[in-house]
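This report concerns only the one structure given below.
A single protein chain has been removed from this complex, and every other one stays in its place.
Should a chain be cited, it is by its letter among A, B and C, assigned in written order, with residues numbered from 1 in that chain.
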Amino acid sequence: MLETLRSKLSLKNPLGRALLGEFVGTAVLLVIICCCVAQALLSNGKMNEMININVGVGLAVAFGIAITAKLSGGHINPAVSIMFFSFRQMSFVKFVLYCVAQTLGAFVGAALTYIVYYDAINKYDGGIRAVTGDKATIGVFASVPGEHLGPINGLTDHIIGTAIFCIFICHITDKRNSYPAWTQPLIIGLNFVMIGTAFGYNAGYPYNPARDLGPRIFAILVGYGGEVFSFRNYSWFWVPLVGPMIGGVLGGWIYQLAVGFHVPDDREHKYELVATKNGKDIEDP
Amino acid sequence: MLETLRSKLSLKNPLGRALLGEFVGTAVLLVIICCCVAQALLSNGKMNEMININVGVGLAVAFGIAITAKLSGGHINPAVSIMFFSFRQMSFVKFVLYCVAQTLGAFVGAALTYIVYYDAINKYDGGIRAVTGDKATIGVFASVPGEHLGPINGLTDHIIGTAIFCIFICHITDKRNSYPAWTQPLIIGLNFVMIGTAFGYNAGYPYNPARDLGPRIFAILVGYGGEVFSFRNYSWFWVPLVGPMIGGVLGGWIYQLAVGFHVPDDREHKYELVATKNGKDIEDP
Amino acid sequence: MLETLRSKLSLKNPLGRALLGEFVGTAVLLVIICCCVAQALLSNGKMNEMININVGVGLAVAFGIAITAKLSGGHINPAVSIMFFSFRQMSFVKFVLYCVAQTLGAFVGAALTYIVYYDAINKYDGGIRAVTGDKATIGVFASVPGEHLGPINGLTDHIIGTAIFCIFICHITDKRNSYPAWTQPLIIGLNFVMIGTAFGYNAGYPYNPARDLGPRIFAILVGYGGEVFSFRNYSWFWVPLVGPMIGGVLGGWIYQLAVGFHVPDDREHKYELVATKNGKDIEDP
Partner (left out) sequence: MLETLRSKLSLKNPLGRALLGEFVGTAVLLVIICCCVAQALLSNGKMNEMININVGVGLAVAFGIAITAKLSGGHINPAVSIMFFSFRQMSFVKFVLYCVAQTLGAFVGAALTYIVYYDAINKYDGGIRAVTGDKATIGVFASVPGEHLGPINGLTDHIIGTAIFCIFICHITDKRNSYPAWTQPLIIGLNFVMIGTAFGYNAGYPYNPARDLGPRIFAILVGYGGEVFSFRNYSWFWVPLVGPMIGGVLGGWIYQLAVGFHVPDDREHKYELVATKNGKDIEDP
């Protein structure tokens, strides 16, 4: 039955498929990320500690990429898309459309979170959505900077964190490194677990403009109000939007200039020989 | 010796093998899940925190599926069976028999848990089995909704959580995604770790009617009484039975309609070429 | 240089190699397990919580097996050896020698732990080694039953826990399940992580007579005294020795009778076809 339906319903347009993929993947990413944070925040830390968030968010990255990998390449993050755009591996129009699809997906993921934890949010804040104060629940949706963090350090945090993540996206997807296709989303997710154990304290390591913008817009619609953008006198909201875009491009080029360009092809060939030694060691000892 | 015995004792009937497999797999799933919760609850959280439960339950899903995969396909969950039934990949009779075998397995897993933690339960509750109150231990066996959670939100929680889990079961077992057979149960387990970090706060993410019903019936037999069904005026017990069945079908079809039908076959072929490049790069450079 | 030395120094006797392997593997297993517990106990839980112990012990099982797998098959546990003996896959003499090598390895692992945490133990107990009381550190070396646990429940705990672990050792090493050789020790370790999240509360899930006996003897030599055997009026020390031996045999045969004998060979063949589809789909479409 499925094959029959498939032949009728499958999208033939590659760009359409890709945008659908980015939308679905980012929606999955966000419903998990936001629900992980909700589970920690709404239970006052009794249910989830930092390690649960590190693991859950890493798996959300892995499975969000995995489910869209064959449709769109599995970016689910404008910082990753702008990196590939800077490599001239995607056009400007496609880059912009990817960002839109990602932000829409993030919006839907935030909305699903709101449905899942509607009763819990109401119990926590008594029905009054707040961006600041003891009963603030905005952290479920958008990243919140620590009290110690100024905007300059916030920006360097986002640039360095995103750059390291994108260095490893390049490393993992570089054909010369021969990671099997099915492992790549999982290893990228594992890398983001590492990012979370290291860069979580400043502002919660979003490192993804769509992940931050989509839910922030959703939050306005459900009663958090314009404060989601205006808090701290508009000095913060642009940081998680701009920082990762700089970091993505920077990380991509650092990888290529410092590592990728120097991985020797013959060495790669040598590794292949090792990998296929079992099958070959009878013919060419 | 084993091979001789095998030739005498192996079940020839495929359905018999399948039902035995579902029974064993669900029993393994439940003894681990219930013991994980018991370790947390009976030690007042000193031994297990949420992360231990997330990891333990995820591994129980992985190994429960792995051990029955070659006998029955490794459903161990009526929500998964009804999804495959909705795909017309199993008959209605087989679906019902699977559900019965799963529920029986869950019952036995709960019974094994009771044996393992008999002294500990007695010490905790003084020998009086309770569904509510400070000394309640029903949570070891059946899922308990948080105080904040009403039945409507409970239902949406079960539908959305199960749907996301089943979307990924489809993704992971979809041949077009080329996950090696031995990795599939482990990756499904990993997905359930993710589910647990995100959807645990409402009602403990059972998302499996057999997992909830079998132990609930067992609990009546060992002294918890009819309150396991009647508490909250019968407004809860049906939620973990009905919600996952809706979510399973919904998730399966969302995957097919939004992702699965659009994964291009040629792309799949291209991935195969990459995967077999090592073996081929002599013939077709 | 290494190859030259290898040709001179390599042991030619397979049994000698095997016993050396069991010795080394169990020593590695024990130094990690005991140090994990020491890190938790001596820091009063500040450094290690249950999850660290679960992960550390699981990895110790994985790497302990991995390092000896090609020398001896990687039992590092008399309960596993007696299971293979009951399958007539090793002789009685070899089984006994394996147990001796394992216990000696466990002794050495305990001794290394004592060296690593000598200052820390002294600070904790003021130099007076104790089996009971507030300053007891015997738990670093041998398993200690929870206060709630009687010997009967202790025995059922050890039988059921070891049986489930051995069911999965059979599953993972069963050729019909096609786990790649290099993954098997890691997946067995993962299974033991699961065991630890579920069966840790009663008596710390040793499930390995050598793991318990070797360090217990070592403890006598460094001042813990005969109380390591006599505490609770000699009602406990035999439980972690006898229980796992029963559980190992039981689990092995449950696997074979309930699952292993029924895994169809043709199904296995079918899986192989899937696994080799990439290489074959040109020849036989």
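Here is the rule we go by: a contact is a pair of C-beta atoms (placed from the backbone, for glycine too) under 8 Å apart; a residue touches a chain by one contact, two chains touch by 3 or more.
All values derive from a computational prediction rather than experimental measurement.
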| item | value |
| --- | --- |
| Omitted chain's touching partners, listed by label | A, C |
| Absent-chain interface as seen on chain C, which is shown | 1-2, 5-6, 9-11, 14, 17, 20-21, 24, 28, 31-32, 35-36, 38-39, 42-43, 46-49, 51-53, 55-56, 59-60, 62-63, 66-68, 70-71, 112, 115-120, 122-123, 175, 180-182, 186, 272, 275-276, 279 |
| Hidden partner chain, residues of chain A it touches | 49-51, 54, 87-88, 146-150, 153, 156-157, 160-161, 164, 167-168, 171, 176-180, 183, 187, 190-191, 193-194, 197-202, 256-264, 267-268, 271, 274-275, 278-279, 281 |
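The criterion applied here is as follows: only the chains that are shown with their structure count from here on.
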| item | value |
| --- | --- |
| Distance-maximising chain from chain A - centres being C-alpha averages | C |
| Chain centroid nearest the full-protein CA centroid | B |
| For chain A, residues contacting two or more additional chains | 51 |
